[in-house]
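As you look at this complex, bear in mind that one protein chain is not there, while each of the others sits in place.
Chain nomenclature is as follows: A and B, assigned in order of appearance, with residue numbering initiated at 1 for each chain independently.
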Amino acid sequence: MENTRTKKIGEVKMTALEELKKLPSREKNPYIKEWKADGRKIVGFTCHYAPKEIINAAGIFPYRLEARGTKETGLADVYYHRFNCTYSRCILQEGLSGGYEFLDGLCFLNGCEQIRRLYEVWEEAVPTTDYQYMVTVPHSIYDEGFEWYKEEIFRFKEDMVSNLSVRLANSDLRSSIDVYNESKRLLKELYELRKADNPPISGTEAMKIILAADIMPRDKYNALLKKALKQIKSRDGIKDYKARIMIGGSPLDDTQLIEIIESLGGIVVTDTLCGGSRNFQEFVEVEKDGDPLAAIARCYYYSNPCPRMLGHFESRIQYTEKIAKEANVDGIILQRVVFCDNHAVENTMIADELEPKGIPVLNLEREHMLTDVGRLRTRIEAFIERISRR
Amino acid sequence: MKGEQRMFILGCDVGSMTTKTVVFGDDGIVAHDITANNGNLTKVVEKSVNNVISKAGVSLAGIGEKAGTGMGERYIPFDHITESFIKCLAVAVHFLHPDARTIVDMGGLITTVISINEKGKVLEYRTSDKCASGCGFFLRLAAQALEIKVEDFGNLILPYDESAHMGTQCAVFGESEIVSHVNDGVEPEKIAAGINHSLGRSVTTMINRIGGIKDIVATGGVAKNKGVIKAIEETLGMDVITLSSIDEQLLGALGAALCAQQRVQQG
Partner (left out) sequence: MAEYSDRKDRTITTRWQITGDLAKFIVQQDLTHLDDWGGKEAVREVLPEHYQKNFDLVQTDLINCILEEKNRKTAMGFAECMGSWGDWFHSQLDQGKKVIYHYFVHTIEPMLALDLAPVCLEVLSGLTAALYTDGCEEGIDAMHAEGYPDHLCSSNTGGAGYLLKGYVPQPAAFLKGTTPCDPSNRVYEYLARKFNVPLIVVETPYYMNERALKYLTGEMKRMIGKLEKIAGKKLDEDKLREYVKLSNETGEYILKIQELRKLVPCPDTGWHRPADTIFTAQMGTPFSRDYFKGLYEIVKERADKGQGVIPEGKKEVRLAWGYTWECFDLPFFNWLENKHGAIYTEDCLTLFPMDYAMIDTTNMETMIEGLAQRLMQVPMARQAMSWSDTWINDFVDVARAYKVDALAIGGHMACKHFWALNKLLTDKVKEKTGVPALRFEMDMMDKRFTSPAELKRIMDDFFATF
C-alpha cells in the first residue's frame, strides 16, 4: 500500500523497518520533497554503472530511475516500439508523463540496447530535464577498459559540477565513499541474516529495503537500515516455507514477482540482481594518498557481474553458483523482461550449465507490468513443487 | 432511371476477418454485403459478390468496372483492378467527409492511421505492428473468453479507473490476462470495459506517432465499438467521428469502387 504520510522526517511514527518497506517513489517520496524544498539537486541514473558516490559527493541526491506502478506505455510507444522491452518503455513513459519533473539532471549509460537510446529520446521529448550526460562503459572487463571508464566518470564529474554549479572536492569523495561503503556493510549484514535456515525476513521485505536504497538520500538510508537490522534480528525466523530460492535476471524495481513466489511457498533468500547482491560484493578501497575517483571506478568496473560484459560468462556462472550455495538455495528463478537480449541468453546459458549439476533453474519471461499473473503462478508453483524440501 | 444505361462499379475489399463488397452507381452505394471469411477465401468472395449483385438487381456481366483491395485481394476470382487499401480508405473518407484529415481504420488484424490533405491525398500513414492486440481479432478472442457478444462490447463503457486493468502488450498474454481477471472474480462487464480502454490507448499511440489532425474519422469493424471510440477521444483529447451514412466496414470497398470510377473517368 502506498504511504501517504505527510509527516516530516524526524517525527517518525513508523519503525525504521516499516519506513524502508513503505517508502514510495517519485511524486509521493517525502525525501524528494524535502530535498527540493531545501533547494538541493537530484540527478537520476539509469544503470548500476553510474558512479553514485560521485553524485552524492557533490551534494546531489542520486535517484535510480524506476517505473514502479506504471500501467501502460501509450506515450512511450510513440517513440519506442514493441521490440523495446517494457522496462525501458515504462521508464520513458514516466519521463513523458511528468513523473521525473523533479530531476535536475540525468546520468545515462550505455548499459544495454534498450536503455542507451533513451538518451536521445529523453533529450528530445522530456524538456524538464535540463542536464543530461552519457557515461559510456566498455563491454568487456580489462585494464584498458578500466582506464576508459575511469576517464568517462572523471569527465562526467567535471561536466556535472560545472553544469549544475556544485562543489566537489576529493575530501567530499572520500566521505561519500565512506557512506556507500557503510551501506554495503549493512546490506551484507542483511543478506547474512537471510542465509539462516529460518530467515527473520521474507524476500519481499528484503527487496523493499534494497529498493529503498536508491530512492532516498544514502546517509539517511544507512541510519534507517541500521535500526531496521536491529529490529529484524529480534524477530522469529520464518519456518513455513517449502523452498529456498535465489532470484536473478533483468532489473526488478518492485516486489510483485517475489510476492508471487512467496505466496506459493517459496522464500527468496538471495539474488544476483544488479540492485541486489551485486551492489555490495566489493567495497571501494582508497589508499591513503590514493585517488578516490579511481577507487570508485575500480569497484564499479571490476566487481559487477553483468551479462552485458562480453567474455566473462565463466566468472558470472561461478558468482551465481557461489551466491546460491552460500544461501543454501533449493532452486534458482531467472526472470527476464520480454525482448531483453542480455538476460535471455544469459539465463538460458546458466540453466544449461547448472541443471546438469543438480541446481534446478526456472526461466521465466515477463513484462515489466506483471499482468498475466496466472501464467506465472502456474509455472512458479510447479517449480516450487519440484524443488520443495517439504 | 428506367431505360437509361447505368454504370455500376463493384468494389471488393477482402480483409483479414471479413469480405466486404459494394455495388456503386451514379447515386452512390446501391447495395452492400459483408461476409465472414470462413473457409476458402475464393468461395467467400464469390458468395459475397453474388449476394451484393443479387441485392443490387444486376448481374456480374452488367457491372462496368470491378476493383479489389485488402490483404486477401489476390483471392478475387474474376478480372479486376487492384487498388491500394490505403488509397481506397483515403478516397472513400474524403468522398463522404471532405473535412477529414486523419483516418483511423481499425480492422481485424491491422490498424492503419492515415494523414490526408484537403484533396484527400495521402500525406503519411502508419500501420500497426505485426500484433493483434489492438484489433478486431483480439476483440473476438476476448468476446469468446468472456462469453459476451462482440457487438455488445461497445455498450460496456466505464470510467478507466472502474474498468479492469489490461496491461499486456500481446494478444496471447492478453487472453491469459482476461482469464486471470475472471478467476479473480472481476465482472465480465468491467473486463470488457478495460479491453475497450486498452484498445483505445493502443490506437491513440498510433495516432500520436503521426500526429492526429481534425477531423479524425474512424473506420473499420472496431470503429463500431463506441467504447473504443470514447477511450480514444478521452486519451487523445480530440473528437473522433464515425460516418453515419455508411457501415464502418465498407470504406475499403467503397474506395475501391471510387478509384475504379476515377480511372474510367480519366479514360
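What we mean here is this: contacts are C-beta pairs under 8 Å (C-beta built on N, C-alpha and C of every residue); 3 or more make two chains touch, one makes a residue touch a chain.
Remember, it's a predicted structure, so these values are computed and weren't measured experimentally.
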Touching the absent chain when the full complex is considered, from A:V121, A:V161, A:A223 or A:I260: A:V121
Among A:E113, A:D178, A:E326 or A:E381, the residue in touch with the chain that has been omitted: A:E113
Which of B:S16, B:S84 or B:N155 contacts the chain that the document leaves out: B:S84
Per the touch definition above, residue among A:Y49, A:Y63, A:F102 or A:F339 touching the missing chain: A:F339
Sites on chain B contacted by the missing partner chain, in the whole complex: 71, 82-87, 90, 122, 124-127, 129-130, 209
Contact footprint on chain A, counting only the chain that is left out: 78-81, 83-85, 88, 110, 112-114, 116-121, 124, 134, 136, 138-140, 144-145, 148, 307-308, 310-311, 313-314, 338-339, 341-342, 344-346, 348-349, 351-352, 363
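Note that only the chains that are shown with their structure count from here on.
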Centre distance in Å when chain A and chain B are each reduced to the mean of their C-alpha atoms: 45
Complex interface listing, chain A residues touching chain B: 71-75, 77-78, 81-82, 86, 338, 367, 369, 371-375
Residue ranges of chain B in contact with chain A within the complex: 129, 131, 165-169, 173-174, 176-177, 179-180, 183, 198, 201-202, 204-205, 208-209, 235
